[in-house]
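A single protein chain has been removed from this complex, and every other one stays in its place.
Now for subunit A:
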Amino acid sequence: MQNSLRQGKLRLQKWYTATAERDKKKMVRELMQIVLARKPKMCSFLEWRDLKIVYKRYASLYFCCAIEEQDNELITLEVIHRFVELLDKYFGSVCELDIIFNFEKAYFILDEFLMGGEIQDTSKKSVLKAIEQADLLQEEDESPRSVLEEMGLA
């Protein structure tokens, strides 16, 4: 969050249902207002429209998840925590600036962890390994010669 605590800035957003751009903006604005108005003593769940919002604050960042009526709020808190752990492991003691300057990487991690709103793999190690390998592939793109040299083929 920058400037005053009243105003929130979006650092990451993932939608798993097709929604018009202006509706997304409206919902994000609404949610930000509601969540930022919550006091520390309040619980991490609130009702919004026909959904349940699960949110958790880590330092200056709020992580919010919208889940459906039949979903388990408590395990959602664990899902949020797992995502933060993944970011933390990847960036090494992650802070907000990491996510700002490397937002695309944060997305890559999220997309390796969740798909369609569901967990792909419950092993932290597995998710991080996949990201690592994908990052390597990216590096190969950028400097193919050095990879060949590494392999002793050039």
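In this section, a contact is a pair of C-beta atoms (placed from the backbone, for glycine too) under 8 Å apart; a residue touches a chain by one contact, two chains touch by 3 or more; residues count from 1.
Keep in mind that, in the parts below, contacts and distances are computed from a predicted model.
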Record-based protein name (UniProt) of the chain missing from this complex, from "AP-1 complex subunit gamma", "3-methyl-2-oxobutanoate dehydrogenase (2-methylpropanoyl-transferring)", "Large ribosomal subunit protein uL24m" or "DNA replication licensing factor MCM4": "AP-1 complex subunit gamma"
Residue of A:Gln33, A:Ser60 or A:Gln120 touching the missing chain in the full complex: A:Gln120
Options A:Gln33, A:Ser60 or A:Gln133, residue touching the unrepresented chain: A:Gln133
Absent chain, residues of subunit A that touch it: 10-14, 16, 18-20, 25, 41-47, 72-75, 77-79, 100-101, 103-104, 107-108, 111-112, 115-116, 118-126, 130, 133-134, 137-138, 140-142
